[in-house]
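Removed: one protein chain of the complex. Kept in place: all other protein chains.
Right after this comes chain A.
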Amino acid sequence: MAAGRAARTGLNGLFAVYKPPGVASIRVRDSVETLLLKELNSLEQPAVQQQVRFLPNTVEGNAGKELTLTVTQLPVLAAHPLVRGPELTHLKIGAGHRLDTKSSGVFVLGVGHGNKLLTDMYNAHFTRAYTVRGLFGKATDDFSDTGRLIEKTTFDHVTRDKLERILAVIQGTNHKALLMYSNIDLKTQEAYELAVERLIRPMEKTPPLITAIRCLQFAPPEFQLEIQCMHETQQYLRKVVHEIGLELKSTAVCTQVRRTRDGCFTLDNALLRTHWNLQNIRNSIRDSKVKVKVELQRSLGHQARRGKRHTDTDQVAESE
């Protein structure tokens, strides 16, 4: 009992796991929950309750069989774990920004009181970083290499220089959209200062915006991009790869979408499948507590200053 409770006190907060490709993120959340529950239940080894029973017994006495009562200690079956089932059947584990089945990468989960922080992370509108791999030469119906082929094109005219030019334009137009969606009056001095500091970021729901994009590797037909974006979906990133192919007067499909950073959680913080156990998760929560608090206070405080919303980080901080 005590061991269980002690184990669960460390389980309040946010941590990140590495979601492998080919698995739905809900399944990942469910497997993490199951593993944690299994471990927590195995920790608790409550001593089986005993009860004192006076059981009738026949004893050879002087005049034949006599009925006497003997004292025995028996386990209380109603309190037996095999009858009642495991102690814990449910853990509150919430999923942060989900990844679709084909993509992989950092996937933030919240456990216990940390689920409140998940809402705060959503409202803080953090940016996320992805590495996206693409392949020139074909176009498919769902913009990935497993889709149905629509068209094949040549791509020998594509050079790294041309690709970087297109990426610069994408970045430029998205930067403009960033400023436009930030709902700031562009004629004020405040807008100028925020634009200089590059602190302008929309603090409400907007269409997907790419804050930065660059080419990491270029070896035709393959190429790899790093994209930092907000309010995106992985299918949108695949569409971006497809549109880059169209802009280059060729075609491209996306072969891999991998999230390398979600807010302040990076690949280094993400736990691999083999490390999904209680101890590692607790360590991860502890290590990222301060980071998360700082980032949230910075973003939400910024929003409060701009009079956008009432922040409740204080309440969350108390609960930890």
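As a working rule, contacts are C-beta pairs under 8 Å (C-beta built on N, C-alpha and C of every residue); 3 or more make two chains touch, one makes a residue touch a chain; residues count from 1.
The definition used in the following text is that contacts and distances are computed from a predicted model.
Between the listed names "Trafficking protein particle complex subunit 2 protein", "AP complex subunit beta", "Protein YIPF" or "RCC1-like G exchanging factor-like protein", the UniProt record for the complex's undisplayed chain reads "RCC1-like G exchanging factor-like protein". Annotation: of A:23, A:37, A:79 or A:212, A:212 touches the absent chain (contact as defined above). Annotation: of A:156, A:222 or A:287, A:156 touches the absent chain (contact as defined above). Screening A:65, A:80, A:165 or A:298 for touch with the missing chain picks out A:165. Shown as candidates are A:29, A:201 or A:242; the residue that touches the absent chain is A:242. The residue from A:26, A:48, A:69 or A:186 that touches the chain not shown here is A:186. Although one chain is not shown, part of chain A still touches it, namely residues 137-139, 141-143, 149-154, 156-157, 162, 165-166, 168-169, 171-173, 175-176, 186-189, 191-193, 195-198, 212-214, 226, 239, 242-243, 246-250.
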